[in-house]
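All protein chains of the complex are present and in place, except for one that has been dropped.
For reference, chains read A, B and C in written order, and residue numbers begin at 1 within each chain.
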Amino acid sequence: MAELKEITRKLKEIHEKIKSEIPWEPIGHTPMPEIADLRNWDMKLLQTYKPFYAPFCDLCCFCTYGKCDLTEDRRGACGIDIGTQQARFVLLACLMGCSAHASHAGHILEVLIEKHGPDKKINLGTSVELEAPNIRTVLGLKPETLGDLKIAIEYVYKEIAHLLDSTHMGQEGSCLDYESKSLHAGMLDHVGMEVADIAQIVGFNYPTSVANTPLVDLGWNSVDKTKPIICFIGHNPATSTVVIDYLQENNLYDKVEVCGVCCTALETTRYSDRAKVIGPFSRQLFYIRSGIADVIMTDEQCIRTDMPQEATKAGSALIATLDKVMYGLEDATEMDTGEIVKKMVEEKKHFAILDGKKAAEVAVKVAMAIAPQRRKQWLTEQEATELAKKCGLCGMCEQVCPNLFDIGRGVNEVAKGNYEVIREIFNLCVGCGKCEEECPRNIPILKIMQVGASKETYKIRAGRGPIMDTEIRTVGAPITLGTIPGVVALVGCSNFPDIRDLAEIVDEFARRKYIVVVSGCTAMAVGMWKDADGKTIYEKYPPEFDAGGVVNVGSCVANSHISGAAIKIANIFAALPLRANYEVMADYVLNRVGAVGIAWGAYSQKAASIATGFNRLGVPVILGPHSSKYRRLYLSRKDEDEWKVMDARKKQIVETGEPSPEHLAYVCETKEKAMVMIPKLCIRKNDTPQGRAIKLNHYISLYKKYMGGGLPEDLPLYVRRDADIPLVYKKEVKAYLTQIGWKPKEPVGLPTLIGTYPTKVPVDSVIH
Amino acid sequence: MAELKEITRKLKEIHEKIKSEIPWEPIGHTPMPEIADLRNWDMKLLQTYKPFYAPFCDLCCFCTYGKCDLTEDRRGACGIDIGTQQARFVLLACLMGCSAHASHAGHILEVLIEKHGPDKKINLGTSVELEAPNIRTVLGLKPETLGDLKIAIEYVYKEIAHLLDSTHMGQEGSCLDYESKSLHAGMLDHVGMEVADIAQIVGFNYPTSVANTPLVDLGWNSVDKTKPIICFIGHNPATSTVVIDYLQENNLYDKVEVCGVCCTALETTRYSDRAKVIGPFSRQLFYIRSGIADVIMTDEQCIRTDMPQEATKAGSALIATLDKVMYGLEDATEMDTGEIVKKMVEEKKHFAILDGKKAAEVAVKVAMAIAPQRRKQWLTEQEATELAKKCGLCGMCEQVCPNLFDIGRGVNEVAKGNYEVIREIFNLCVGCGKCEEECPRNIPILKIMQVGASKETYKIRAGRGPIMDTEIRTVGAPITLGTIPGVVALVGCSNFPDIRDLAEIVDEFARRKYIVVVSGCTAMAVGMWKDADGKTIYEKYPPEFDAGGVVNVGSCVANSHISGAAIKIANIFAALPLRANYEVMADYVLNRVGAVGIAWGAYSQKAASIATGFNRLGVPVILGPHSSKYRRLYLSRKDEDEWKVMDARKKQIVETGEPSPEHLAYVCETKEKAMVMIPKLCIRKNDTPQGRAIKLNHYISLYKKYMGGGLPEDLPLYVRRDADIPLVYKKEVKAYLTQIGWKPKEPVGLPTLIGTYPTKVPVDSVIH
Amino acid sequence: MSQLAPLMPYHRVNILTGTRTARLVEDPVEYAKQIQKAQRPLLVLGPRLLKITLGERLLIEYALDIAKAKNIPTCATATVKSKMVELGVPPDSVYDIVEIVNALKDPNWRGVRKEGNHDLVLFFGFRTDLGEQGLSVLKHFAPHLKTMTLCKYYYPHADFSLPNMRKDEQWKSFLEGLIENLKKE
Partner (left out) sequence: MSQLAPLMPYHRVNILTGTRTARLVEDPVEYAKQIQKAQRPLLVLGPRLLKITLGERLLIEYALDIAKAKNIPTCATATVKSKMVELGVPPDSVYDIVEIVNALKDPNWRGVRKEGNHDLVLFFGFRTDLGEQGLSVLKHFAPHLKTMTLCKYYYPHADFSLPNMRKDEQWKSFLEGLIENLKKE
């Protein structure tokens, strides 16, 4: 009753706001869910995938009752314990991340509504009719215009405020409830990201409904140093697109190079494939310090906070274009353009300019004015060698390197003329500059590394946005049956232990006919490797969302298309209604869609929130070693935990004994381990014998390849009957099974968690 | 141009949403300001009142690039420095606080719109026509119905998300910009609080337009232990009001005691003056541990996070009523009422029940069922003495006490039968329970303290909501001229060094005919003291907002009426238009309204955000010693800084040399120091000679009383001409002035900052 | 906590730093004693053991010597198992680091030899950041066991740790000393 009233109220709200409503599907149980609405689903997940906390500090320092010491069963002055405090911190991180995407979405939406009006139709091309799977599933809203998207983003804003409330001192006392709140924030994040990317595709006319987007130049050497250069840094294309418009309108696009670091770069190539992508976040400081950029334009997120200082050192001009990051600069939004240009050129002043058009004009004029006077070249090898000779091998640099690398040794080798080691380090380097800052001899370590770095240029496929409905129709069956062994989504930031890891992972799984999806900084990093034929993975593999394809969905906000694709499988392929039906979608994905996320280099709070959103939807995520510092994982213990599901056809709860997927958020120390976890985490209870045999084939073969032979210890847990055993390994596996006394078990007809926990969703709703 | 367009757009948005708009005043320059819109005002403030950072940790631990060591000019891997990191932390604290109030507001608004419909008119009685000074000033919106308030709260949600975005790794790089963002959050907080309290007054029919609200019982001994007791803890009256309705509808109100700790208690007495207030946050754990409450109902904020554990230990039943705080309890919202009651009574289970009506019914039934079986009495003195004898004087308790108190000594004296020391400690105690947790001999320190504590009951005046327009008309002139020497607002939480300080401050300033305003936990604390005649300050002083009055505005969210009163003075008394005119209001308050806030015990993030909101509006705030842990103050240096203002009549910038107000956010170590800072921070440049003489009279007299004689060293800075010198001290002051070579200076005709920094506001707009 | 005690602020509620910090041990005899005191020690082996050479030998060989000297059961993480198999000393168990830490947290876990959870866990060969985080888990959530590290860095979250060692020789001689002392008794 209360539920019905609530649903009616929310529908009425939507009706009122969008002034129309197509009843395209029956409404599910959780339109615009609030904190507690999906809590039972979360608790069910958390029962199997228990939060595992790695405290990053013994203390809590959040209020003036503290600092509170939380060691040894102590509670803070407010009553909180160490685990709950970690959970609170994770929620805060997820909210920082979620709010970053939501604000980006809200901002770009305002800009685009200003440009096109609120009634601009959402049209993602003929192959994308299901335009907004996250929004439809979460809100129960089918957005038809840019204006409709506002409802979605305002809902996200509201929920963010309510979640943030709960981090206040003296609030939530349960780590499980904080986790449920983090999962909520993660889910909201996917809504926010979806709003942003749909708005951008519609408003900027990005390619859509096409797989074969252009191949774009990648790497700092792809930028033509002889021209004036404007470099965008950040995540929000509101200004970069205007700069390109300005260049085109004024016939200057031939005369000025436009490039970028991080996601704004990716966005910009979707707007114009002549823009260059320098690389991921890890290349930011290198590129700035090289001084090659004449004008740097920052927008928001993942920008160095010391940009004004670095720009000044490098002699580059700086324009901050968004209110999130103003660096204390004078706000020149209302100042005369000529005057700004003059001050930037003559007095080398940096400014904040919050009006896109003005910022664009200033940027182009300043770049053209100062470029001719600037000397732009890398350090020579000889200069580098000379500088490297100052190194006293004191080890200070190693002590502060987030990647724990022994930079001194690399510098020392350079002094001897050997660039091998430093090149290795460059691949490991996140470009934070701590080593150089700490060096007592003031050796310009980053410049030396840059000399050692490869001078190659690469290709990246421009982001394509949503997976097409047509593609889903093709792959739906093989994915859920298991004959496409999995969808591997490589997402996240540049805090990976080794940049090559990523390309190797893509290569390995694309070759094995998994579907590989990439986005954000990872999409750039995987492009920075060439095979023996000199091909990047984008050139090597087809761009289709199909077995063996490598798909770049786009920037960080395009991650919503990956969750969206999972939902689409349930909705388009399995024909389960998605509208306000989050639990059914997530349950389907968890039990039947063999997808796994890899955030190998997650550092940013956005990464935490994206991953947590995937988790709520039932997609496991593998993290790199640094991510243990995010304080929380979701781990099962396969030997101890129950692995019960409901067989929806038989309406019986059955103990499968099968830990699939085994973990929801897992840290691997090495690439090798990740190579083995990926196929394993793609296993689903719904696999047919044929599908399971294929998945196990990869599991075993990758295990042999990367773990040095033998069979995975836990293999027997995944073999239900003989038919599951891959042919190639039949003998070896059977011998092992016999040895440990394995017994066959009945596969589950239609596995689901619905019915195993308190929910209003009837079991029958998972049957299609 | 851009500005005009933007204003038009925002007005259109308001129009569309409320479907009507009374053009009651011309629109100012900043309707619904976004992050950058008031930045120039902030920067002007920050130029004089520079942020002063007291880092609470050497490190940053916000992302997986860290922890980063930020000592000795080091920057984090993202480029941030230690000061900026502190500023980021403060912004985060302000956002936690602001979101808590905003979510409370949003929630209560939904509940009340559900109850009364969105068209329920806002009517605050005949004496409050200017119903929403903060909303009108900030948004440019005149809310007429509950539904209109939604626009305000949605605006706050949106800005929270955008501000939170900027705390993401790799965003803002300037501490000043982070401060500007914190000031923005603080301002938003006052909007959110105003929404909440207006909605509550309208929706729950709280007293309004009346000063003489009922005197309500205060103190735990006011609760009748022989009856079943329901105790509310938190800030949100959504459920407590329903409990009272239920009791009344079922003729049970005589049979059940209703009481509360923290702000929900205050709210509840506004709904029904038969409810009892136990006390501020610092009494929470004492009361719970006493086991006197049969049912504890939590809502949100300022609740111990270990409530389920504590409730179980005390044998009390617990119901969590809001999604912010669910403690991992089973959600019984959809469960049958009888079944819940049964499980709570028989199995002693705690539940979350998010449906107010159901929670109310369950609470009453459970309380009535279990009360008769429970033994409720305090420890006896004899028992306490016996228990105290176990103390080994190890000092462990002292080491963990947030108030640094030597509890062991107190316990030891109890062992000797002397309760003096422990009673002293009780007054200093914030009730966190750390001492008891740490005691290796497991001495129940809190229970022992409770035995020592006074058994008196007190009175508190029920919160009255907004200051009346009529009152503003009376006091406007004397306040701005200085003849009412100041408005002293005591707000905030129970982290004061001594509970008596507060009542003494109130007594001192009410006696001196300042206007004293109190709210929240402070309103409770000041009531817990009686003068020689046995009167509390509420009985001793009139409840009018006038010289010598003591006004309790209400709970935390009623703090918005204090900022609102300051705005009303500018608007009603000085007739300056407030609509979307924040700078003009704040400038007026800073230069002409001698108000000072005292958050003597601030611990909560809400306190940080409220205080920061006062700061943006030009109201200085004095904090207690703990608050140095909030990492940031706003201090001037009177000898070094410039004290220039625009004389709006002469249109000239003049150097006044007068540091008034001297600081915006200041920490005092002792009550004595605060007694002297209060009159000083009430000095304004606009004071007439008569007003100034009165203010200096108090400054000198309080200095002599609390600092042990002599004259304040900085007195000469505040004497402009002979006429400013208070008569009583004429000789002494003149001698001092002569001695140091003081020279008279011209008072400023109409002091303003408008015109001294880049703003679109013309100087003339401050002339009334 | 011992060495840090005088360096802790008195009023702990205002403390600057972490509060429980590893006991720093430089003497192999003391380490050996601690190990000998344990009823059910466990040696957890990380992938760095296969990458680092000390003297002429791979680090894993020192690790296996330690295990052998006192019959300490081993847990191989990451890619360590195959090397152990190659060296003819298959591990007693295979878990990745987060998995073994997760199991160790549970006081009722039966341990790799099914004889009950371990009371002393030695970590050897992990990235310092991941190692520290794993040790933090155990410090906070596994009061039933003690932890010890064998790498040449100081690990505050452990119960016993080596100091930071500038010279590999120092480390080598410590490890050799430890092996010798373990064999003794």
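The rule we apply is simple: a contact is a pair of C-beta atoms (placed from the backbone, for glycine too) under 8 Å apart; a residue touches a chain by one contact, two chains touch by 3 or more.
Given the structure is predicted, the values throughout are model-derived calculations rather than measurements.
Summary of contacts with the chain left out: across A:Cys259, A:Cys302, A:Cys401 or A:Ile754, the touching residue is A:Cys401. The omitted chain makes contact with just one of the residues A:Asp42, A:Asp58 or A:Glu131: A:Asp58.
The residue touching the chain not shown here, chosen from B:Glu114, B:Asp224 or B:Glu669, is B:Glu669. Summarising the interface, chain B meets the missing chain with residues 52-59, 65-73, 77, 82-83, 395, 402, 404, 625-626, 628-629, 633, 635, 637, 640, 666-670, 672-673, 706-710, 713.
The rule is short, and it goes like this: only the chains that are shown with their structure count from here on.
Chain geometry summary: the mean Cα position of chain A and that of chain C are 34 Å apart.
Taking the mean of the C-alpha atoms as each chain's centre, chain B and chain C sit 50 Å apart.
Among the residues of chain A, those in touch with two or more other chains are 56-57, 65-69, 77, 402, 626, 629. Looking at chain C, one finds that residues 12-14, 16 touch two or more other chains.
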